[in-house]
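Every protein chain except one is present and positioned as in the full complex.
Let's look at chain A:
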């Protein structure tokens, strides 16, 4: 046996790439043609292809060669990466083996018909099959249809030239249209049985029922159409077969006899009489009995199964064949492999160039020759002769194998549950944890480890939800972002059925608004500008509206939905489930018809938090009238999707989704503090202009700052009446994790405060329960995390103070606290307060009458972390916490 690493790429999946140029072909009958928007041109066409591709990439079945990636190069060159097998039916030896092996031929036929039936179910009808498209996967001993979606991808020739396939395999109904047919006319003519015809013809060819090689395409076409129109024989098989010929090869004759009915069915001239793949499949099962069909080893990828699993199923993730143990990388799915290949330095365009394609053209050649001044230009086409459209280039997997040569096998089969958590990771990855995110995301071995880990965790979802959260707090492997987000949002149950049961079609009052918003939602992104994306976004929005009658469509919901649509492009029900869960958690009630109280409360809390963390900035901004209402509504209503492009949103939401519903407020704060120095030196106009054209910010830095602020903020400070499930939020103990990923038990943050009071006050309220919790916390954890014990400031008169106060509080009577310039008069107590700057300050009086004013003054003086004791001390009189201060304090 050969050593596995030595030139043995067929053990892995092979990947092939085809490249072609997008271009828009005017087709008045085509439904994509949208003259109102005058969307056209190669870029638009490329977007359409990319949109369709993202749907097709999810069409995975064992008899179909998986599509993996599409890359858009210069001049709207598209490169389609797909699973590749070098053996196909153009191979003479394979053909001759098949022609005499009944069982193999049955396998071929059923495999291909199964693939076609699957495509049929997904409304993908290939124009035809050619021998080249029928490939043989030696590793799994299975036939697969390659390149099955090329006609769909090009919009049947509307968005890119149709690759001229061999016309001899085209069904008669398509031959009738002539060689120039394309677009809607061609698409309309394709029926499920069109490809069945091709299979029939290929079978006839293999069995040498008819001799093809001697006929030119023109002769062939006239033969077929002539025969079909004569109506003498119902099928090509019958008209060609020579009943007298008793072949010298008796095996072959018996094979033909056994396939008689199938051949006749498949090559029926009239499409209406020709059975579709599903019917043929049932016939096959009737006529053929697989006596000793070989047991096939299959890789099973649970991620493509219904997600998430409804019940716990013990599933063998990996087929433990000796082969897999020797090349453990082969146990990974094709998407993981491709991702690793790119991380190992794989470059699709580079591979094309290395093989003599995609040569650079001097830029001057692509200058437009005529421009109408209305965004329409006429340019010379690309030199397609130098770049044969659709030529297949096989990607070189060797560098990947070499770079992963030294990876220990245990990495491929990690143990998730060990008694000692600390040894779960290999030291290598421990070191990686502190590196910048961008490095981790692009490190081959780290991503290998992360992908395997997450994949395994998903297999156990939802029981592994807590572990997924913990891992996601470190980073999210980009390949599995969609699934990770779904797990973080706790998506469970039969989401497909739930989504399908929602009425997405009936007209609703927001239809016009949705119609005008979708074509301008994240259109810089080529996927989001595809018609496919527009249709999906519309359906998801309409589903959300229909399913949430208490809410309405607000502009901005489109933007908010875009990340989910983008990531779950091929899984609309999951995209919808995520959106729905996300809105409930983070923007609960923002989409009420009258959301004014909700937004006002949210922004008031935001102002409080700003005063709490950055009193100087807060004072300046409120002084110049730069109020949250004027700039932050789009931030929070769209959870920053209206502010940042999608690629930034991904990293932002990776963290946002780990936090509780208050975390977005801290991201907002962080945005302000990032621009702190500019804001402090600017007046109203300059400040607001700064946010109209958002500067390029470092998202990671922003998130780190947000997490830091989140961690030192009392839970009470973020309390909102309009937040989701106020009373039950803490019962569900593992539902909230801090953005660091640890489940920190914090006390009840609930307190009721009316909106008017909330808006009048500058500082957040804090409950006595939380103060006690913080006291305990600081006692247990030393003073590291929250700056120790809170500083309690009793602002009542000295008399009242002496009659009874809270333990450890200092007395600074409000009426005598400040001098005429508004500065704190220097006393022992005020000096204690000054020295404690940065500590959590709790200002209290009897009934919250003076305390809010005193707290505001402290903010004006630049004291951070100032809070007000909710309800005041009078509320605590009978609680046993109020005592006469000892003379030493």
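In the analysis below, a residue touches a chain if its C-beta (ideal position, glycine included) is under 8 Å from a C-beta of that chain, and two chains touch if they have at least 3 such contacts; residues count from 1.
Definition applied: contacts and distances are computed from a predicted model.
A chain of this complex does not appear here, and its UniProt-recorded name among "Exosome complex component RRP45", "Large ribosomal subunit protein bL19m", "small monomeric GTPase" or "Potassium two pore domain channel subfamily K member 16" is "small monomeric GTPase". Per the touch definition above, the residue from A:179, A:623, A:695 or A:838 contacting the chain not shown is A:623.
Screening A:93, A:272, A:596 or A:878 against the full complex identifies A:596 as the residue touching the chain left out. Contact with the undisplayed chain is limited, among A:71, A:189 or A:633, to A:633. Touch with the chain that is not drawn comes from one residue among A:48, A:529, A:561 or A:589, which is A:529.
Mapped onto chain A, the interface with the missing chain covers residues 36-37, 375, 513, 516-517, 519-523, 529, 552, 554-556, 558-559, 593-594, 596, 600, 604, 607, 616, 619-620, 622-625, 627, 629-630, 633-634, 637-638, 642, 680-686, 688-689, 692, 756, 759-762, 856, 860, 862.
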